[in-house]
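All protein chains of the complex are present and in place, except for one that has been dropped.
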Amino acid sequence: MKALVYHGAGNKAWEEKPKPVILKPTDAIVKILKTTICGTDLHIMKGDLPEVADGRIIGHEGVGIVEETGSAVSNYKVGDHVIISCVTSCGKCENCKKGMYSHCADGGWILGYMIDGTQAEYVRIPHADNSLYPIPAGSDEEALVMLSDILPTGFECGVLNGQVKPGDTIAIIGAGPVGMAALLTSQFYTPAEIIVIDQDDNRLAVAKTFGATHIINSASENAVEQVMALTNGKGVDTAIEAVGLAATFELCEEIVAAGGHIANIGVHGKSATLHLETLWSKNITITTRLVDTVTTPMLFKTVISKKIEPKKLITHRFRLDQVIEAYDTFGNAAKEKALKVILTNE
Amino acid sequence: MKALVYHGAGNKAWEEKPKPVILKPTDAIVKILKTTICGTDLHIMKGDLPEVADGRIIGHEGVGIVEETGSAVSNYKVGDHVIISCVTSCGKCENCKKGMYSHCADGGWILGYMIDGTQAEYVRIPHADNSLYPIPAGSDEEALVMLSDILPTGFECGVLNGQVKPGDTIAIIGAGPVGMAALLTSQFYTPAEIIVIDQDDNRLAVAKTFGATHIINSASENAVEQVMALTNGKGVDTAIEAVGLAATFELCEEIVAAGGHIANIGVHGKSATLHLETLWSKNITITTRLVDTVTTPMLFKTVISKKIEPKKLITHRFRLDQVIEAYDTFGNAAKEKALKVILTNE
Amino acid sequence: MKALVYHGAGNKAWEEKPKPVILKPTDAIVKILKTTICGTDLHIMKGDLPEVADGRIIGHEGVGIVEETGSAVSNYKVGDHVIISCVTSCGKCENCKKGMYSHCADGGWILGYMIDGTQAEYVRIPHADNSLYPIPAGSDEEALVMLSDILPTGFECGVLNGQVKPGDTIAIIGAGPVGMAALLTSQFYTPAEIIVIDQDDNRLAVAKTFGATHIINSASENAVEQVMALTNGKGVDTAIEAVGLAATFELCEEIVAAGGHIANIGVHGKSATLHLETLWSKNITITTRLVDTVTTPMLFKTVISKKIEPKKLITHRFRLDQVIEAYDTFGNAAKEKALKVILTNE
Partner (left out) sequence: MKALVYHGAGNKAWEEKPKPVILKPTDAIVKILKTTICGTDLHIMKGDLPEVADGRIIGHEGVGIVEETGSAVSNYKVGDHVIISCVTSCGKCENCKKGMYSHCADGGWILGYMIDGTQAEYVRIPHADNSLYPIPAGSDEEALVMLSDILPTGFECGVLNGQVKPGDTIAIIGAGPVGMAALLTSQFYTPAEIIVIDQDDNRLAVAKTFGATHIINSASENAVEQVMALTNGKGVDTAIEAVGLAATFELCEEIVAAGGHIANIGVHGKSATLHLETLWSKNITITTRLVDTVTTPMLFKTVISKKIEPKKLITHRFRLDQVIEAYDTFGNAAKEKALKVILTNE
């Protein structure tokens, strides 16, 4: 089969690889119908995650058709259409039993990272009964690709951890795909005001159409002053960090109200300064989280019932064999005005 | 009347002051029966809180007898014995209605700080209906002084915010009075293991008698290694910071397990380094809080029913007019083996 | 002044009464601008609540202007526009401190019931600081009348107690004003499916325009069968009872899914049969509640930010001196297609 393969920092190829086979009774082989590229994949390709082996097939999102199942797989049969979760979970270790699938003893985020992933014609999914989700006939499968990673990430790490409530004023720092997913899913809880902060005017304009009530370009405006002006000097109930930099995290510290929440989504490579000298008495809550995908069934119901339209996030479409071109587009997201790119294997 | 008065960094005096009078219909005047000294009072006396005015009467803890009430006070009458809460709350502002009394629009921690306090023969208590708690006849009033500040502080900021659960393994960093209050009240939720970390062997020995299952002297042992050895390399479910230094906060970051909690109690003067490069994916929750004293009624019931014995925290007793001597003892806590000192006005 | 006065079962009159005066320092006198009629008022007028005294002025909803304040009122001054909460709360008793204002030791629902109410030119509001809410200049005051009772009742007793979540399937039994308030406010949490059940086709048609995804006329259809057909035989996540009859409560018992919630809003005069022989193992939660109005600040923000349009609930408008006519209209709600009637005093 053909697959996108990582060959060290800066080197990738769309090349022939052996079709995956069942290794354990709980595995399934899935033929990819649609997949996408994540910001994390760009980091891998740059060599920022040196633990990724040369020869690894990248990608952790997608929908497909079950091609083969191990003897212990009972939730799925050959021919079923499925969503592939970015997180693999055994369902039976201590952490899975707590709903913390991201720290599964035999899973977590391994797909397209520690094991071969979804930017390929076929993929092996361990613990298939727990790591796949069924797609009913007639569903819009393009929309459902957003359930692999981006929607649960924005929702769990940003919205749920941030405890967004009706009437709240929230800020989302970073209007990339995950920030946008937080923006869309935060509206499940009906905040009164949603302030989106970014440095890209195009993304801010898109955020406005996705439900932001206020936008701030932090490259040209003083974001702290603007937020304080919008909140009568109180700050926001919840600040969602969707960038992954110390500066944006520290911005959250400055704009959170007493009693408020900072919900980190961003992948951070460096530490930040925690201003305990001001925050110690402010009754705030800071959370971090690697997405657990425990809310995928809940999110699925909101997509199927059209309470949310995740296709809004898709800006570009390619054939799977155009994946290199798709990386170029996604890698120049600002210039290309790209959010999510969809790759179709048909 | 006589009172302990702050006269700038390093200067305090037990001197004559005018007896307080009712200023608003919601005020009460309380005759002090017993009071105590808080670590924060030591900071004030050192000049660490320059916003405290020369001439201020210090102290924010105590029990007493209602001497006079304003026209709008209805919960108390002259002669009632009361606990004085360290936090003043109007009960009717936005924050009070959320239970965040510490950020009351007309209160919060002001006693012995922004207004005259309890290390005196009499004190004026604003919003008396909300800021006092009734003492039934026959109660042990010495024990109840611990409800003014130290027990709710350890409980709310440490135990509740840390979400301590039955069977958990927790660590308390700092075995001073507030850390001890967290130690005592954490046992309301029956954790399996309680690790107390300090640099004072005497305090650690006392912690053992108060319910610590493991003690670590971080001056002589590698606390991170010890905690990891005790937890099979997982870390603790909840780490409670009860010191107020960057180093102890950062220790919490190192020992918290995936999915765990860091509950800050300490008053911090400087920022700490937040290691987001490791914590971003660990599903942790960090909380800060200025005590709200919303749990005082709950804690009162646990004291009256003898589920907790706060008198354990009292190591020294003085007459109120010996307050200078009491400060000397409390200020040399390690040498004097002091936790809480009680001052009695009789 | 003029007021609507109850004179025993079946007798009411729009008649002259003394203008109310301040009785306690925490009172305020409010000039009524707009008020409305509640289903409970109809029950009082029929004599169903014999504890209501002859001569009582009825009504517990409205907006107005502060005319006079007692000496201890600090949140409001003469001339302020305010929402009058149906629940009076002192903010300082044990139950108020828990947020259970409905069981306030010196309040609860007393307005237009135990003390004179709002269907009058003026009303005395005890504990004004806690029982009124400020109206900013320029607000649509008609919409805000819905915050006195109906919106918090539907929201607190139905939606919050029913723990409605994104993606849920819920049923609301009863499409009267309070059921409609539950319908509108349930959408704050983005349920996937909202089934409304009633016996009045007009109300069901209105429910459809308010966001119901399915409607069932239980007079002509088998509601249990219909709900089971819509839910693949599972039943609903939350069943909200907004009628107040044993039959409708028992319908909830039949349609609730395993793990689901029955949230009672209805005022019941008789007991119901609780089918523990089937429910004991179904992991369900049943709640009852007299509205506490603790969510009024939250709901206010959703109204001001136009996340909800409560004016949809208003079907008829009268001058305050037409109150007898307004009762006739509201008392024939089905025929008149009435939900809420607004009475304006201008």
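In order of appearance the chains are A, B and C, and numbering begins at 1 in each one.
Going forward, a residue touches a chain if its C-beta (ideal position, glycine included) is under 8 Å from a C-beta of that chain, and two chains touch if they have at least 3 such contacts.
Predicted model only: the values in this text are computed from it and were never measured.
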* Structure fact -> Given A:K77, A:K97 or A:K306, the residue that touches the chain left out of view is A:K97
* To do: Specify the residue from the set C:N11, C:N222 or C:T288 that touches the hidden chain.
  => C:T288
* Structure fact -> Had the left-out chain been drawn, it would touch chain A at residues 25-26, 71-72, 74-75, 90-94, 96-97, 99, 106, 129-130, 294, 297
* In chain C, positions touching the absent partner -> 95, 98, 100, 102-103, 244, 246, 249, 258-259, 264, 266-277, 279-290, 292
* Which positions on chain B touch the chain that was left off? -> 165-168, 187-190, 192-193, 213, 297-302, 304-305, 307
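In this section, only the chains that are shown with their structure count from here on.
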* Calculate how many whole Å lie between the centre of chain A and the centre of chain B, each centre taken as the average of the chain's C-alpha atoms. => 42
